[in-house]
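A single protein chain has been omitted from the complex, and every remaining protein chain is retained in its original position.
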Amino acid sequence: MPAPGPPLLELAGVNVSFDGFLALKNLNLQLAAGELRAVIGPNGAGKTTFLDVITGKVRPQAGDVRFCGRSLLGRNEHQIARLGVGRKFQSPRVFERLSVQENLALAVSAPKTPMGLLRRHLTGAQRQRIHHLLEVINLAPRAHDRAGSLSHGQKQWLEIGMLVVQAPQLLLVDEPVAGLSDAETERTADLLKSLAGNHTVLVIEHDMEFIRRLQTRVTVLHQGQVLCEGSMEQVQTDPRVVEVYLGAGQEQQS
Amino acid sequence: MSLLLESLFNGAAIGSVLLIAALGLAIVFGLMGVINLAHGELMMLGAYTTYVVQSFFKLPLLEPLFGAYIFVAVAVAFLVGGLVGLLLERSVIRRLYGRPLETLLATWGVSLILQQFVRTVPLAWSTGLWLAAMVGLVGPLVMNRLWGPGQRPWLLRLGNWVVAVAVGVATAGWIRGAMPKLARASARNVDVTAPRWLRGGLDLGDWTLPIPRLMIIGLTILAVLAVYWFLNRSLWGLRIRAVTQNRAMSDCLGIPTQTVDALTFAVGSGLAGVAGVAVSLLGSVGPNVGGDYIVGCFMVVVLGGVGNLWGAVVASAGIGVLTDVIGAGRLLEIWPQMPAWLQQGVEFFATTSMARVLIFALIVLVLQVRPAGLFPQRGRMAEV
Partner (left out) sequence: MADTRPRWQPVLLGVVGLALVVALPSLVSPFRLNLLGRYLSLAIVALGIDLIWGYTGLLSLGQGIFFALGGYGAAMYLQLNCHSCSRAAGGLPEFFGLYGVQQLPWFWEPFHSPWFTLVAIWLVPAVVAGLLGFLVFRNRIKGVYFSILTQAALLVFFNFFNGQQKLINGTNGLKTDLTRLLGQMVGSDAMQRNLFWLTALLALLAWLLCRQLVRGRFGHALLAIRDDEARLRCLGYNPTPFKTMVFALAGGLAGISGALYTVQSGIVSPQFMAAPFSIEMVIWVAVGGRGTLWGAMAGALVINMAKSLVSEAWPQTWLFIQGGLFLLVVTTLQGGVVGWWQEGGPRQLLARLGRRPRLSTYPALELGTRQEGEN
């Protein structure tokens, strides 16, 4: 399934430690352009830290993160975002005091500078994108409601919408279906699948049904390292994965 | 050589006042994340406590012990600060956890009220009020000790407070008669008379060390050691640290987190009271005395890194020495042949207030390199 050519995102030998605790140990991972990749792993496997490293929130002690051939190390979060890396957070983080439409407008605006926001109005194309996205995420009737008044699932969708409307090359999606109903989960999976190809998508999720539905390559993280990689079927039958998830030893439970 | 020593001593003297004032703040801010703008006013209460205690020791009965009043004052000031802090935490701060900016504003309101309180309420009545509150709060503890823990009948509880109020009123009335100076409220500053052994200086060859300064340095060292012991060696210190690191888990382990909050705040406030004793030795005591120290305290905490006792020690020592070096224009003495333009610059900053200007600029520069202070907290919990 991975497309040929140079990888869009490449993590090489990344080490992150918090006060001596190694959250990521010599992590290597490659993502091809247009790929949809799922990352799973038990709690504490370092999934969120892994995203923090890509988006620049956490600086690794060793190793390199390259995106489109450029190193991301030493860049700030907003610079990395402007290079084309978008992120949806684990628990939905939308701007609750703003309306749904205003949230999306902030995400779609360019250039994202004070003067850019003050001088230029949204272009027709940008407005079109917002309208389109409102339809896709099913929030068109609530476009003018405060984001804080949305349900949990709707907030998840709004955040995915903000991510998409931002038009990044790489979408990092952290637990998109946590707290969603089955029907919503299905639609989210379809949405993410439809995005792959034009975008590169990396999904972190606990929900195995959802991952299976994505029908894509899966990477298993464990204790800050890549445990194995392959299709869902391959991964599920891998004895190491079974051991980690079902807990052959008590100490691995944590 | 003696120049260096003198500078070091002066620096230590300035720094120790800063440190003892900042110590309580460092605890409250570092452990609870609460900005207490009324800290300076708690110091002011401590300073007034010194004045009241000193007045007691001027009575004929206690006159012979006058030399020792300062130690009594330290203990009482700690209790005064602690009690006010406890009430403050119970009534206001508790509602505002997790909202530091609001806490900051609320405590500012408290500081206004405390200042005006001192201006309008005679010290005799304040003393009575404090005594009544102490008796009322200690009463149940005594009863617990006598008859074991448990809820007392309402009559007993009421009786406890009746006794407390009676004690307070009686004391206030007696003070009005015995110490007329305390009977009337006044916005004017008062002066604390230091005992004879605390006056003058200690002669060491060429130069003399002022004894009040030495006393403050000693008091500060004691206070730092006591805080260190309390936080790192005592049971309640352990609980406090546990709550700081993980409140939810501490709750689950049966640590009474609300009591811990109240205790932490009370201890921090009590230390402000002790700092007030130190301040009363340096100059006259008035309702505004706290405001002179509060910003310096915050600088110490910010520069040292939040939640770090040694950071506060190093930061206050550094600020102290720098204040002396800049404020007294010592660079001129060390390097008399400096170029004229530099000399002008040094002279321009050679006053206490201008030294503050330069030191603030330096602090902002340091924060450019180390945004979280000299000794930052690390780890995942540290907010970026």
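The chains carry the letters A and B, assigned in the order they are written, with residues numbered from 1 in each.
The criterion applied here is as follows: a residue touches a chain if its C-beta (ideal position, glycine included) is under 8 Å from a C-beta of that chain, and two chains touch if they have at least 3 such contacts.
Predicted model, so just to flag it, every value in this text is computed and none were measured.
Within the full complex, the residue among B:F66, B:W161, B:F230 or B:F298 touching the omitted chain is B:F298. Touching the missing chain, out of B:F66, B:W108, B:W161 or B:Y228, is residue B:W108.
On the side of chain A, touch with the chain left out of the figure occurs at residues 55, 57, 76-79, 81-82, 86-87, 89, 93-98, 102, 105-107, 109, 112-114, 117-118, 122, 144, 146, 162, 166.
The omitted chain makes contact with chain B at the following residues, 29, 35, 92, 95-96, 100-102, 104-106, 108-113, 115-116, 119-120, 291, 295, 298-299, 302, 351, 353-354, 356-357, 360-361, 363-364, 367-368, 371, 384.
In this section, only the chains that are shown with their structure count from here on.
Separating the CA-averaged centres of chain A and chain B is a span of 49 Å.
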